[in-house]
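For this depiction, one protein chain was excluded, whereas all remaining protein chains were kept in their positions.
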Amino acid sequence: MDLYLGIDLGSTTSKAVAVGEDGRILGRGITNTRSNYRVASDIAREEALHNARFAHLARAMESRGYPASRHEAIYSDLALHFRLEGYLKRLDALARECERTNAALSPEEAVPGECLAEVFEILRREAPATFDRQARNDSSKFFRDIAGTAFADAAEEVSTRWKLSSEPLVAIYERSIVPAENDRIEMDFGRSLTSACARTLENHPEERENSGFVKALEDATKQAVALDLVTKDMVGTGYGRQLLPFPEESIRSEILCHGLGAHRIFPETRTVLDIGGQDTKAIQVNGEGVVTSFHMNDRCAAGCGRYLGYIADELAISVKDLGPLACKADKTIRISSTCTVFAGAELRDLLNLGEKRENILAGLHRAIVLRAFSLLARSGGVHNEFTFTGGVAKNVAVVQYTQEMVRRNYGAITMNVHPDSIYMGALGAALFALRAARGESLPAAGVAEPDRSTRGARRMEIKA
Amino acid sequence: MKHQRLDALARADRVLNDLSYGYVQDWLGRGADRHAVGYLPIYAPREIIAAAGMIPVGVFGAGDALDIVKGDAYFQSYICHIPRSVIEMALDGRFATFSAFIFPAICDVIRNLSGMWQMNFPDQYVKYLDYPQNFDPEVGGRFYRRELEDLLENLVRISGREVSDAELHAATARYNENRRLLDRLYDARSRAPHNFPMSEVYRVVRAGSVLTVDDHNRLILDYLAAAEAEPLPDQDRIRVYLVGAFCEQPPLGLLKTLEQAGCALVGDDLLLGMRFIRGDVATEGDPLDALVAAYLTKCGWSSAVYDGDNPREDKLVEDVRACKADGVIFCCPSFCDPALLDRPMLQKRLDEERVPYASFQYSENTGQFQVIREQAGTFSDSIKLWE
Partner (left out) sequence: MSETPRIVKEKSMVVQKKMLAAYYKGLASTGETGQKVVYTFVPGNLTELILSFGAQPVYPEINALQSGMRKKSMEFIRQAEKMGHSEDVCTYVKCDVGMMLKGNVGPTGETIPAPDLLLCSYTGCFTFMKWFENLAKMYDCPVVMLHVPYRSAGEASPAMVQYVVDQLRTRVIPALEKVTGRPYDEERLRTMLGLAAQAEDDMVYCFESAKNRPSPIDGYFAGVYYIGPIFTAFRGTEECVTYYRSLREDIDERIARGLGPITPEGQIEKEQYRLVVEGPPNWTNFREFWKLFYDRGAVVVASTYTNVGGSYDLGFRHDPAHPLETMARYCMSCYTNLSLPQRTAVLSNYVRDYHADGLLVNSIKSCNSFSAGQLQMLRRVEEETGVPVGFIESDLVDPRYFSYANLKNRLDSFFQMLDQKLTPGESDA
């Protein structure tokens, strides 16, 4: 199968999307951007290709009468266990790195080798449970997020047993995690999938006893493994795109990619708002997904995802909880500045004045939206349909205020919010790759049904 | 009676808190041939507008009372705040009933705003009022007279009614009365700042940017009478002169913060245009010549007027001495080139004169005053300790 890849090297995460000859999404991958951009892009790409094989497997199962809709639990377990295989591989790399770090330490700083070995023994043994607990409902957790907490727990346990302080162990981890993340790991898709299948069937006696199912899974697995994936072309985009080992003509600005990606998912899109970690983009596209005008925030990152991060840190809560909390407000405190530098001080000041946390948060969210709407106004306003993407589009309070602002300033508009908006840039890049290969200047719109299959994509009709 | 003071303030607040200019709409509604003329800071010869049978309305931005969306779409982040809220208000149609707008020559931002007005609101008469920076009656005076004639001719064109010298004299007399009352208010405040808190005086003065001159004169009188009848208790505060806020106005909360931090404001350049001409304008002879002469010889100091042989640091020191201020607070709007570029020169002179000072920046929608509170408190404490 021929495919085209788009790689979006963002400031915090790197994304890859593979599309087929017909422009349909085949697979996608994501990882945290690390010091080594090449590794980050390789991991995201590999994950996208695995994801494509997985999708193939699901289709193969479906054709054999086992659609994902009826066996949801086992499919999600299978996906989880496949990720677990990758986790275990990376854990080996981390173990090697920690040993190396420990060996290089002075005798006073180093820990007994057995001690370290015990930590990893626990990590490996607990991996399935750890993974189930931490990653099942949260696909945004990367290796370091999961391994970090697990390591700390294991180190605590081992050091107590050895009557040592856990600090030297944690210090070793801190020094080793970056090189371990940057280590190149070969994943054998077939072997990992087979292993994941075995692990999964163990937990699902009903399917395990169903010989038809088992046989179908075996066949589908073989088919997915055998699938000949040929990457015909790749295009890079994103914050770090200049650092990708790609030729200049295979690099596209993320503005164009976001515009095209969003237009692909929602073909009636004319205005795109993307709020990412570092910047906010207001983009206007025409009927073909071609960008006609855009504006980005100026040099300060006020009102971007990072601002929410500071706020969450200040309140010592998770970024994910900010939006729901803000929605519980009974009034919206007026916040004048979305300056990241002053965010903390302003927040503390308001808390000291006795304002409710929810109400302050409501004000902060509203301030973010106000700022975004200024950029939209600069770029030419909001036109039907309006698509909201970027990590911040996951925030319910932001979405709510955005709807309100659209209604008030632009009237009746269809607004699309995409939960996987984080992949929009990579999708646009993949479409550019396809377009270049097909020798068409304009994006290949209409070659296939737009892929709106992603669960949870939301369309809301905003009434005037 | 305490309620008389509150009543006066409530009258002021009614016009100040109304971004839809209900007072102006009511005034316009009382006659078919009535017109409203907006003007930006700092100074416009309101005598001419009033004489033409129109209501002059000072437009000082929306302070912290409005969400700015469209305004930010028109102005980059490194430009001060007032033009954002003014354009936001305009695009929201809050000035839809106004017939004309005057943009005085005080800086490049307000100047360019005049052009944006021409492009966005072609139905309104836009007058860029170029104050002369040459004070020779035969040169700058002649030019300024032409500017005023041009304004008057256009107002006459809008109203379709000639304006007599007698009407101009009459309007001038009413504004002379207004200037005298404002002087009285400022003198009273300087003598007894505890009884005339800045947070009150400011509202009473600012109401005059919207009220007709007669209504404003009555308001000042009522407030003065109420305050004098029922004085507030004295407080132990240092006496401070406030400089830098000649155009974009600080939020009321900032003024309150300064007073709470122990600084009684006894002199300031807030709403400078209301007191721009110091003393009476002649009410005989040629009325426009009288306004020209007043500008050339009686205008106060400000960052917008070239100081040539009459340095504004001398004027500042004079004013500080006259109102017996213990120190000066520089309170400039962020990104205000004129005020901020004056600051080092003024500070240098205060250093020489051993007048203590502190400096802040704000924008009209600043919501948090914690830092200012601390700094102003420290400033006040340090001065008290020295006494």
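Which chain is which? They are A and B, in the order written, and residues in each are numbered from 1.
In this section, a contact is a pair of C-beta atoms (placed from the backbone, for glycine too) under 8 Å apart; a residue touches a chain by one contact, two chains touch by 3 or more.
Remember, it's a predicted structure, so these values are computed and weren't measured experimentally.
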Query: Taking the entire complex into account, which one of B:Ala10, B:Val139 or B:Ala322 touches the absent chain?
result: B:Val139
- line: Filtering A:Val291, A:Leu308 or A:Met405 for touch with the omitted chain leaves A:Val291
Sole contact to the chain not displayed, among B:Leu19, B:Ala65 or B:Ile79: B:Ile79
Message: For a quick check of understanding: of A:Thr149, A:Asn210 or A:Ser253, which residue touches the chain that isn't displayed?
response: A:Ser253
Query: Which of B:Tyr223, B:Phe335 or B:Phe379 sits in contact with the chain that's absent?
result: B:Phe335
Message: Counting contacts across the full complex, list the positions on chain B that touch the omitted chain.
response: 73-76, 78-79, 83, 103, 105-109, 111-116, 118-120, 126-128, 130, 132-134, 136, 138-140, 142-143, 146, 303, 306-308, 332, 334-338, 340-345, 347-348, 361
- prompt: Residues of chain A in contact with the chain that isn't shown?
  reply: 239, 242, 249-256, 290-296, 298-299, 378, 380, 436, 439-442
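What we mean here is this: only the chains that are shown with their structure count from here on.
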Field: Euclidean distance of C-alpha centroids - chain A vs chain B, Å
entry: 53
Query: Across the complex, what residues on chain A touch chain B?
result: 298, 300, 334-337, 342, 345-346, 349-350, 370-371, 373-378, 405, 409
- line: Within their complex, chain B touches chain A through residues 64, 67-73, 76-77, 363, 365-368, 370-371
